Structure formats: C-alpha cells, structure tokens
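The structure that follows is given in the form of structure tokens.
Not every chain of the complex is shown here; the ones you see sit where they belong.
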Amino acid sequence: MLIYTHTLPGGAQLIGYLRDRTVEMPAFNTRPAILILPGGGYAWCSKREADPVAMQFLQAGYNVFTLYYTCRSDETVPALRWQPLIDAAGAILHIRRNAEQFGIDPAKIAICGFSAGGHLAASTAILWDAEPVQTALGIHGTEARPDAVVLGYPVITAGKYRHDGSLVNLCGDDADLRATMSLENQVRDGLPPFFVWHTVEDPSVPVQNSLMLAGALTAHKVPLELHLFAHDGHGTSTCTREVNTPNKHNSAWVALCTDWLAETFDFHL
Amino acid sequence: MLIYTHTLPGGAQLIGYLRDRTVEMPAFNTRPAILILPGGGYAWCSKREADPVAMQFLQAGYNVFTLYYTCRSDETVPALRWQPLIDAAGAILHIRRNAEQFGIDPAKIAICGFSAGGHLAASTAILWDAEPVQTALGIHGTEARPDAVVLGYPVITAGKYRHDGSLVNLCGDDADLRATMSLENQVRDGLPPFFVWHTVEDPSVPVQNSLMLAGALTAHKVPLELHLFAHDGHGTSTCTREVNTPNKHNSAWVALCTDWLAETFDFHL
C-alpha cells in the first residue's frame, strides 16, 4: 500500500490509500475506488468519519481516498456556495484522470459521505453538470460524475426538515441557492445507484431527509438501497467503540454497503 | 416442542409451534411469540411464507404461530371486508388469553406478515380498535393489539400505488372501506414498533407502499426500522433456494429482524 496526497486547486486536501500492484495478484492490479467525504456541518471534517470508514473499504479491496473539502471554519467567513462541490467533483475528476497511474477502474469510482458530507456526496452525484462546477473544472461532460453513491445520515433538504447549520454554512441566506441545494427536488432519471442509511431517532438530521431522497429516487427509477435503523443518534459513523457510538446492530450497514457495492461494481474479493 | 392447532370462530386455522418448558432452562419457560401471516393477495396463503419463516423465528427462540386466515378463493365469493382482520386480531387474542398455558409472555406478541399478509399484520397493529373488530371479538380494550410488527413487502395503500388484486379481494368496490384500509392514512401516535422490508424493484407491490408507511410512522413518532434492498422482485420470503428466490444479500433481513425484535422485546438467546 502507498499513501498519495494531493492539494486541489481550491486548497482541499486529497489523501489516497492505494494498494500495490503485484505480479502475484494480477487480476487485482486495477480496483474500484471510493472517495470518502467526512461530515461536520460544512464547518469541519470529522476524523471519526475518515479513517475508521476508510479501513472498512480497504478491507473490502478498494483503493480509498478521503477528501478534506473546503469548510466554513467560523462565522466571519462567507457562505461556501459552490466551493465544496467543486472540491468533491474535482477530486472525482482527479482520480479518474489518474486512474491508470493509481490502478483504478475509471468506471468504478464511488463517493461516500456522512451528514453534511452526505449532502456533498449526493450533490456530486446529482449536480455534477451544474454550470458553476463544470466551469470551475473546465469540463463539459461526465468526467466528474461518480459511479455509485453511499450516504450516511445525509443532509438532503433545505425545507422543513433541514439541518440548519449546514444550510447556513453552504448557502447563507441565498434562497435560490438553497432551492438548488435542496436535493430531493433535483433528482432526475439516470443518476448513479444510491445506498443510504440513517437512524430513525436521529435528533440532528431528521430521517425525513433520507425518506424524501428515497421517494425522489424511486420516482425517477434510480437504483436505491435504503437502511433505516430504529435506534441511536446522529454521526455514528461505523457504529463502534472506536468512534464512541458502539451499536452492533447498526454496524450492519458496513457489510450491507460493501456487499451492495460489490454487486453494483461486480467486484468480489 | 409441541404442535398446537386451533380453529378460530370464522374458520381460520391457527397452528402453533411451542417450545417445551424444562427444568433445565427455567428462564426460558416463558418466551415471546410471533404470529405469521403468509401472503397471497387475500386469495390464498402461500406456504413459501409460512414454515420457512417459522423456522427462522424458532431458531431465534420464539414460540411461533401461523394463521391461515380467511381468503377469497374465487371471484364468486364476496369481498372479505373485515373477516381477515377479525381472524388475525382473534388469533392475537387467543394467544394472549392462553399465554400462560402456552408459555408465552402476553406483553411480547409480535405479528409478521408478507405482501397481503403484511397488509393484514399492519391492519392488526393499526386498526385493532376498529368497531367491527372489537364487536366481533367481544372486546373493548387492547387485548387483540400486537406488541411489535414485522412486514415483508407489504400492501399498504389503496391509492395510486395499490396492489389491485388485494384491494379487490378485501374491499370490492366499497370506497369507504378502501379508504379505511389505505393504511398510510390510518397511522396515529402510539402504535407498536414496526420493522419493514421491501425490494425497490418489486414489480407487483410497489416499494412506495413501504415508503408511504414509513413516512406516516415517522411523522407520528412510531418506532420504525426499514430495510429496502435494491434488487429482486416480489414474494421472496426468506430469500433462499428453498423458496425459489435465493439472494444472500437480501436474506440479511432475517438476522436484522430477529436482532431488532430481540432488542424490542429485550429477549436475547
């Protein structure tokens, strides 16, 4: 394994854990990749949703990247607007353009985000062709579109059930931008497959965020897998003692997810 | 283990698999029970959703009943109206009233149904105090109310996403009864906890049935666990070769369910 680090144009840090290519395991010299976007209300990136998650996908055979995207570190900073999405789409673009060097199948790049990072991952999958993104990256096609999406307790809506802090940090009081970023309204046919999980008791990002997304995705025939666990709160990451939220039952999402992704990418260890 | 059989007043057959009480395992002489309602569009009861499911709950330590409720076997028979619900509520009542004899905790009686049986299980949990049910059973309180609900790819709505055959068999063209039986509109506060699973690709009972129910339950703060699997069709029961629909990934619902129910009933083998 080697560690790859790269700074994107806007300053976001991309860190990759890349498996070695070997003579002994030639069929696995090209692997799918997954890009992890930790959460933190668009104010910071939580380490609890970075490496503990990365280790799960390493075990499942993926080349794994984590992106520390642009956040609004304090209230004196203006709203982030399109910058996080430009970061995340830029990371997908960077991975895809360097796929051969990295030992990655450029048609099997997943994106995985938690909480506000889930909003960002979903945005990358839904708004990949938005004009500000395409202009910033200097592209015109699908180069920055992920091939599969994994969302943990995602922020989705700017409506009644919104996570206020995330929306303030991202959009400020720009009503048009808030409407654009209310992702349940942006879903359309032809999106990549989604895997979504949430706890029904989530006191911070209401489960309605995932239910609204699920409703929109199924209405548009977008492939979906959804797991809503009855108990426990927000931000539980891998649901282990390591991340301070041990819950054996809910930690089932990890195997459900890697199993779903193996099927989605036809990639079986 | 012993097998208990009983015919309910309306003719429905109740079959129970009851674990022996022993001197050696005294803490388990009283167990929770689960009542299984197979599906079949209210036209019949599928064996594929009877014993293969019963074996799973036996393994998890439950006393298990299966109810062969009244169905509309052919088109010359009038719509069933309240009879299946009277059967199912009557079965819960019978189990609870004989709980001591059966070695069952009367506060831990779950109901589990598939497809149309899922509609019936949900009806039992939601409409337990409907006047026709209470009158038929001669009760006034919660005696026939289940304590937990497990639904596999349930028929829920009489609206746009309805499973037409089930609604015809149950309600005929009685619009008022159809409205009553459109369960997403009957959900209210204080219902017992629900576990629901479905496949998103279900071509027969659209996944919207489960999503609409989930939306209503969360709006009313009813405890819910929901698992929607991406692939495969309708009526997959345990998702094994035995029931002719092998799918290792989807068969995860069984362990998720017995684990959820163990937590719900605080009953751990």
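Note that the chains take the letters A and B in the order they are written out, and that residue 1 is the start of every chain.
Definition applied: a contact is a pair of C-beta atoms (placed from the backbone, for glycine too) under 8 Å apart; a residue touches a chain by one contact, two chains touch by 3 or more.
The structure displayed is predicted, hence computed values, not measured ones.
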item	value
Number of copies constituting the complete assembly, 2 shown	4
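Note that only the chains that are shown with their structure count from here on.
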item	value
Rotational angle, Cα trace of chain A fitted to chain B, multiple of 5°	180
Interfacial residue positions of chain B with respect to chain A in the complex	193, 195, 200, 207-208, 211, 214-215, 218, 223-231, 249, 252, 255-256, 259-260, 263-264
